[in-house]
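Only one protein chain is missing from this complex, and each of the others stays in its spot.
Chains here go by letter, A, B and C, matching the order in which they are written, and residues are numbered from 1 within each.
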Amino acid sequence: MATILPLDEAVRRLVHDGDTVALEGFTHLIPMAAGHELIRQRLRGLTLVRMTPDLVYDQMIGAGLADRLVFSWGGNPGVGSLHRFRDAVQNGWPGPLAIEEHSHAGMANRYVAGASGVPFAVLRGYRGTDLVGQTATIKPITCPFTGEELTAVPALNPDVAIVHAQRADRAGNVQLWGILGVQKEAVLAARRSLATVEEIVDELAPVPGAVLLPARVVTAVAEVPGGASPSYAQGYYDRDNDAYQAWDAIGRDRAAFTDWLRREVHGRAGVSGGAA
Amino acid sequence: MATILPLDEAVRRLVHDGDTVALEGFTHLIPMAAGHELIRQRLRGLTLVRMTPDLVYDQMIGAGLADRLVFSWGGNPGVGSLHRFRDAVQNGWPGPLAIEEHSHAGMANRYVAGASGVPFAVLRGYRGTDLVGQTATIKPITCPFTGEELTAVPALNPDVAIVHAQRADRAGNVQLWGILGVQKEAVLAARRSLATVEEIVDELAPVPGAVLLPARVVTAVAEVPGGASPSYAQGYYDRDNDAYQAWDAIGRDRAAFTDWLRREVHGRAGVSGGAA
Amino acid sequence: MNAPAGADWTADEMMTVAAARALRPGAACFVGIGLPSTAANLARRTHAPDLWLIYESGALGAKPDRLPLSIGDGILADTADTVVSVPEIFNYWLQPGRIDVGFLGAAQIDRYANINTTVIGPYGEPEVRLPGAGGAPEIAASCREVIVIVRQNRRTFTESVDFVTSVGFGRGPGDRERLGLRGGGPVRVITDLGVLEPDPDTRELTLTSVHPGVDPEQARERTGWELKLAPDLARTQAPTPAELAALRALLQTQR
Partner (left out) sequence: MNAPAGADWTADEMMTVAAARALRPGAACFVGIGLPSTAANLARRTHAPDLWLIYESGALGAKPDRLPLSIGDGILADTADTVVSVPEIFNYWLQPGRIDVGFLGAAQIDRYANINTTVIGPYGEPEVRLPGAGGAPEIAASCREVIVIVRQNRRTFTESVDFVTSVGFGRGPGDRERLGLRGGGPVRVITDLGVLEPDPDTRELTLTSVHPGVDPEQARERTGWELKLAPDLARTQAPTPAELAALRALLQTQR
């Protein structure tokens, strides 16, 4: 059963140095505020997992939380590169960042296997690409019926999954809709999970296309209005495209980034919404 | 793009002697009327696939359509046995019926593999059971990462999948809700598909929990009000439990069954709704 | 028929009440139709209103206010926290071990609680062809614990089952581990005569409780192997008036 907690308390209870942590949300419902709380709590040695590391991972990587990144596409969607991610991979700043690189299809299937309690997933993927030679978690597998060779990837079972959603009820059932991404699978695959939500309500009215995460697979819920900003929450607020554009200049420069971190993250303890 | 056709014409175009045919619907939305049309068209040599062969398969087996049955649970839910199925397996009446027997988890994963375009699925299942020795389509598989032994089952890709749903629009997009079963996967796994629907409407209003089968994966749609009776269609009509009870006596006796078939199926050409 | 003279309840009622009592409040319970569904819904109406019912049709957290008539009854979708597809219920919920209790029935059960629901006689030449596996093999493999409800007689409680549809303890200690079955296996077989539990060392089903009015010898007579009795054999508490009233009211809803 999910416990309803303030964000800082939830992060303190669920996330520890050295954990494997997945923040998911595919363009939509990115748990930005939770990422900032991880930065504020100065967590260290994390393995960060995410299909599309974007601003929030650029920020966490730049802040030195991560030893390792497991991902399939790292960019600022519609804008360009992630400069903190590049600086870490190319120059080891602020520390070396090991990477484990997959395709979207592979990452999605790794979460599915993790959610399903099996140690691996099978897909048509990767064959002929140079990812096979660089990523140890891509292996061939032969169909026992047809003899055909396919690809296996291991299950992802993060210590903690963090997602943002529109609503939860007081029991901790979490409801999200719009672009669904891989959040359900990430939560089901994780040992512990935190959902930040726009609001906690008495009753979750059914919404077409909504996914419900039953309270018993959610460890903690924190009410964080605006917690996905500058990404968006369908039905609540739009994407702040200017913030994505503005991030390019901030992220490009170590000093500008460090200043931003001090001002907009560490300087905002207790401010609930996301900021960028 | 789906073509909208009368039921008899749709069956004539999509289903041929010797085909592998899956009628799905898990207690809810069972395509009974379509099954009766298959009987009326005196199809022969079918491989019938279905997780839960119940009344409609008892009827099709008794009518001699099937050479082979692929299934995981064959009974009259809440009532008892399927006597036509038993008579075929135990006594070869009206002809021998080969069986390929799985568990629900295995069948569901076989459809998922079929829908996903991979030749097999992996699950934790079957180990230690006598199904392993009887069913050739159950094989061990070793995880290439952990060395753990799991079970593989081959994809199901029926020639035709037949489902019943609440609604379709005039383009052939099909909408169903309530208990969802494995219909989406069955349609996506099949080479051709037929959806019978309660009604064809101008616009599919979104419904919480509804699944949409896009027109481009549906070959034909037939409007058949009552087409799931005596099972039910959420939002349209309830399950006719008396009919399930009454089936026990009819199915138990070859003569009673043959008489029922003549009267209620062959005698009802052109009657759109299901009957039992 | 095994209720003591003068009792105002039947052996089937005793069996259902005993099964309901075995369900802990808040547990996630994978429910089949028939006795398991009746027992689970009785528990919801008595000591465990927050029991979380999962039906293999995909209803998660169903709260039916009447007895559902099939595992896909519309009342389940209407009252569930959410409805998922059949692949999801097996892959995302049952297989990873999220379910606390699975309920199974049996056409045959042996001393190691292996269950047959497939066939009586040889598989290729069946005497009686039964419905088959359904969800049972993976329920037996993956739930944290399994409860079996079945009426006790020598046809059902056999020295060996004709077909292992669902694995209990295989051929004894260590077999579940060897097979990689991650759930704990059967913890209790509840019959119309009493309760059998696996011996902690040998895993052999042992009579641990008899229902009021039942002589332990009756249970031994109706068992196809040399049934052992627990040294501290208990007497099941008779159904309370509240339990009986709740059960009968529940069964009324089925009409």
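Following the convention adopted for this analysis, a residue touches a chain if its C-beta (ideal position, glycine included) is under 8 Å from a C-beta of that chain, and two chains touch if they have at least 3 such contacts.
Bear in mind the structure is a predicted one, so any value in this text is a computation, not a measurement.
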Q: Give me the visible chains that the unshown chain touches, in label order.
A: A, B
Q | Contact partner of the left-out chain, one of A:Thr3, A:Gln41, A:Ser81 or A:Thr137 | A | A:Ser81
Q: Decide which residue listed in A:Tyr111, A:Trp247 or A:Trp260 touches the omitted chain of the complex.
A: A:Tyr111
(Q) In the whole complex, not just what's shown, which of A:Phe71, A:Phe120 or A:Trp260 touches the removed chain? (A) A:Phe71
(Q) What does the interface between chain B and the hidden chain look like in terms of residue numbers? (A) 1, 115-118, 173, 188, 211-212, 214, 216-217
Q. For chain A, which residues lie in contact with the unshown chain of the complex?
A. 26-28, 51-52, 71-75, 77-78, 81-82, 85-86, 89-90, 101-105, 108-109, 111-112, 123-131, 134, 148-150, 178-182, 184-185, 209, 211, 232, 234, 238-239, 241
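The definition used in the following text is that only the chains that are shown with their structure count from here on.
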(Q) Looking at contacts between chains, which pair has the highest count of C-beta pairs? (A) B-C
Q | Centroid comparison with chain C (C-alpha atoms), farthest chain | A | A
Q: Could you put a whole-Å number on the gap between the CA centroids of chain A and chain C?
A: 41
Q. Which parts of chain B, given as residue numbers and ranges, touch two or more other chains?
A. 123-124, 148, 150, 209
Q: Could you list the positions in chain C whose residues touch two or more of the other chains?
A: 82, 91, 95, 142, 182
